[in-house]
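Below you'll find the structure I mean.
Of the protein chains in this complex, one is absent; all others appear in place.
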Amino acid sequence: MGLFEEYHPLKGKMFQILRPDGTLSPDIEPPFSDPETFNLYKKLLFIRLADQRALMLQRQGRMGTYAPIWGQEACQVGSVYTLQKGDWIFPAFRELGATWMMGVPLMNIFLYWMGNEMGSHAPEGINVLPVSIPVGTHPLHAVGVGWAARLKGEKIVTIAYFGDGATSKGDFHEAMNFAGVFRTPTIFLCQNNQFAISVPRKMQTASKTIAQKAIAYGFDGIQVDGNDLFAVFVSTREAVEKARSGDGPTLIECITYRFGPHTTADDPTKYRTEEEIEPWRPLDPLVRLRLYLKGKGLWDEDVEKSLNEDAQREIDQVVREAESVPNPEVEEIFQYVFEQIPPQLKEQMEYLKESLK
Amino acid sequence: MGLFEEYHPLKGKMFQILRPDGTLSPDIEPPFSDPETFNLYKKLLFIRLADQRALMLQRQGRMGTYAPIWGQEACQVGSVYTLQKGDWIFPAFRELGATWMMGVPLMNIFLYWMGNEMGSHAPEGINVLPVSIPVGTHPLHAVGVGWAARLKGEKIVTIAYFGDGATSKGDFHEAMNFAGVFRTPTIFLCQNNQFAISVPRKMQTASKTIAQKAIAYGFDGIQVDGNDLFAVFVSTREAVEKARSGDGPTLIECITYRFGPHTTADDPTKYRTEEEIEPWRPLDPLVRLRLYLKGKGLWDEDVEKSLNEDAQREIDQVVREAESVPNPEVEEIFQYVFEQIPPQLKEQMEYLKESLK
Amino acid sequence: MSKLNMVEAINMALLEEMERDNRIVILGEDVGREGGVFRVTDGLQERFGPERVIDTPLAESGIVGTAMGMALNGLRPVAEIQFDGFLYPCLDQITNHIGRIRNRSRGRFTCQMVIRVPYGGGIHAPEHHSESPEAILAHTPGIKVVIPSTPYEAKGLLISSIRDPDPVLFLEPKRIYRAIREEVPEGDYTIPIGKARLIKEGKDVTVIAWGAMVREVFSAAEKLRGDNIDVEIIDLRTVFPMDIETIVNSIRKTGRGVIVHEAPKTCGLGAEIIAQINEKALLSLQAPIERVTGFDIPVPLLKSEHYYLPNPKRIVMAVKKVMSF
Partner (left out) sequence: MSKLNMVEAINMALLEEMERDNRIVILGEDVGREGGVFRVTDGLQERFGPERVIDTPLAESGIVGTAMGMALNGLRPVAEIQFDGFLYPCLDQITNHIGRIRNRSRGRFTCQMVIRVPYGGGIHAPEHHSESPEAILAHTPGIKVVIPSTPYEAKGLLISSIRDPDPVLFLEPKRIYRAIREEVPEGDYTIPIGKARLIKEGKDVTVIAWGAMVREVFSAAEKLRGDNIDVEIIDLRTVFPMDIETIVNSIRKTGRGVIVHEAPKTCGLGAEIIAQINEKALLSLQAPIERVTGFDIPVPLLKSEHYYLPNPKRIVMAVKKVMSF
């Protein structure tokens, strides 16, 4: 029995490998060697620290509104780690981790959140779309890119990242349905972080799981522990292999929790209490992986401290670079709307330049 | 075990009472007495003849584009027959039968298709919305009306009629999701007539049934034989009772077949062969009910002839009336846009009147 | 009487109207428990309960489409779309149903509802949080479009909108949600829909604006006073139906005009105002009407947003241009 059959959404089981106490579920091998696991832990940590830094920069007025990923690191690292060169991802707005894992420099990511569109220009060859603010709209693009790949005979896969709230949108439905009909190599990766701003998961939809929504479109869905790096990786790998071999899309519901505010503009005390958060704390993806690595003798406070220092140094450097990028010239806002600036726009640009004198 | 449990969509069973040969499924009682059945047959027949007449009038240039319901009569009669005064229906554009069953005069219906908006003014107290052309958009209104009823403490139900194609639309998804979350007293009645214009059902979605789409929203779905008046009635009655007692929405997939063209503007030979249609002919809802009534000694060719003549006479009269309605005055197109005509519109109206002199 | 900002004034209007009329319900994303991302509906769920102040799933077409259904069945929904950029998913329901159901049914079904939308730029927000869709809405038959420019105005116009028998799009200039405080009386008062407000008389040039731009015009007028240019300021208030009379009367008097809006220039509301002036007061014109507007580009992110937004400097330039024509 394949993974998706074993964890058919109506069976009510969540796929988990690494248990909260840092031990493994019985009869399941970890997908990574110890050095590889350690290496991935480093990435989780780096992402967490970069995320914290972004929050701090925002608080200091050095960055615009920012959407922190605190708690969702494993969803992003575990899923992107299954990809190959040439694959594509389609982030929503809470995907610093996934974006960076794909190879977009942190400097780009920070630049974007500082309010400079140039940050969204991913390096050539790295197929990461810019942040997509309108909730639930970008999975269609992931389907379209995957579909084009099929038509061209490219063996790539696409992952669309979105939240529990996004599943309520009409565009999510249309994307899922097209993916099912045209068997596109698309992974719908839902980070169910229990909230859409203030609206809790259970008020978002009456379906017991988000995974079972896949049944409406005739393809596989699975609920996995999104704070378990191993489970996210293994289930995504399965979906990616399936997609790459032409067997169509998969919906993966990662159960996770947003520890931080929705964005830096949000005050979560308006809609949730500390007590509600408490049970989630021990499920923290980093905590859990630390326990696992500690059990292997690969982690202790000293290791953590030195990883921390390395990461902070790297992040310091990125912040310096991002902050030294000069503000955009006025031409820039006109220059990329079309391949060539049409006469009206040119006129408007000239007028604006004049007015700035 | 309740009906919806017994026919859970993933069990792959279609609910049927009246078999194609006119006999009943074992162990199921017919829901109607013989006189009642006969009476309902009369309604099916009247609808079929009215539908044919509309087609003919269109061919003669006496009516605009028309969407025939030929083959779908049982879906509409069986479902509306479960309703009470105060309930609402939300037709798409292929619901002459449901609309008339609710008590909207055929004269209104013909007037509308002749291109006069006044036909869409249902009599007071009859809660039938006008034809809704944009596919899949009106189930939201059915949900909203039902939701308002809940909030007001009214015990009414709403039925939204739509096709297999409509299930692909984002608005269908949003309607289903809202209905699930707010447990609105809404029946989603899908007439799966195997086509959305030229696109066959199997290309519309990869899910095996449409009924199973309900799983994505946490409420019941059921697939029923839409050409079986009894099955449509019984399943809708179940859903209506459930809705009326506050237990939320149901999706009913009626398996049926559109024997006619999509609309009078359509040429179905472009996309389907006679051979494809053939197997559906014996499943015709009228044919089947005739066999049943014949078995009871209630139907023969003479009965049919006389029913036919009565109906045609009534329809003749309706056509005469509809055709004697004078064409709308110019004011009419401005008068109903707002409760009071705003100055701009008044100016435009005066100008138009001037130009018509 | 207390000095309120616009958020508080709108909140007061909602609260008072909901007490007066129990058919009114509020629905939208985060409007309940959270009290709205701008706190416009703060406290209302506590007061009226979750059946009248409803947190919905994240689906804008669903919000306005079900709200229309509620209106069909006699409720008076006030739907909130969280930000202007998320109005686009509703345009189908608004254009094809909400604005048409009265006409389609020849008056049998009507749709008394309000859609509130915080709109416009200037808050350093992410993409899609700074849009000005008023011209698109004005081009859409069957809906009214109202835009307040101060707290007092907001309360009176919202009450009128809620009581209006037709669907009203109520666009709230989020940039000045908290920027202006003024006296806002408790209790009932209405401001008629379809009437512009002549804020300041002046003899030299008419400047027309709405929403957050009115304040920019004020600053510009201050500056222009130093140059001895006497500006007449009109706050349009209602985008549709437009108060053409007030505009034309003013232009007949001053002979010169400037229109200020944040939306892209091409096919913005400014064009319609000019067309109306062309039609009704061409011979009064001493100079071409100037438009000070956003550009035909997406509103830039925060580092470049200042390039985009009309500001007093550009308004002064335009006024001087029409004065020296």
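Side notes on the structure shown:
A, B and C label the chains in the order they appear, each numbered from 1.
Throughout what follows, a contact is a pair of C-beta atoms (placed from the backbone, for glycine too) under 8 Å apart; a residue touches a chain by one contact, two chains touch by 3 or more.
Remember, predicted model here, so these are calculated numbers, not experimental data.
The chain not shown here is in contact, across the full complex, with A, B, C. Among B:N116, B:T184 or B:T236, only B:N116 touches the chain that is left out of the view.
Screening C:M70, C:V168 or C:L285 against the full complex identifies C:L285 as the residue touching the chain left out. Only one of A:P134, A:G165 or A:G226 touches the chain withheld from this view, namely A:P134.
Taking the complete complex into account, A:G144 is the one of A:P9, A:G144 or A:G226 that touches the chain left out. Shown as candidates are A:R62, A:H121 or A:K155; the residue that touches the absent chain is A:H121.
On the side of chain A, touch with the chain left out of the figure occurs at residues 88, 117-118, 120-122, 124, 129-130, 132, 134, 137-138, 140-149, 151-152, 170-171, 174-175, 177-178, 181, 332, 336-339, 342-345. One chain of the complex is left out; on chain B, the residues touching it are 64-65, 93, 112, 114-117, 131, 133-136, 165-166, 168-171, 196-199, 203-205, 265-266, 270-271, 327-328, 330, 332-334, 337, 344-345, 348-349, 352, 355-356. One chain is missing from the display, and on chain C it is touched by residues 85, 88-89, 91-92, 95-96, 99-100, 103-104, 127-128, 135-136, 138-139, 141-142, 240, 242, 263-264, 266-272, 274-275, 277-280, 282, 285, 287-291, 296-298.
Here is the rule we go by: only the chains that are shown with their structure count from here on.
Seen from the C-alpha centroid of chain B, the farthest chain centroid is that of A. In whole angstrom, the spacing between the mean C-alpha positions of chain A and chain B is 44. Chain A has residues 168-171, 203-205 in contact with two or more other chains. Across the assembly, chain C contributes residues 56-57, 59, 61-62, 89 that each touch 2 or more other chains.
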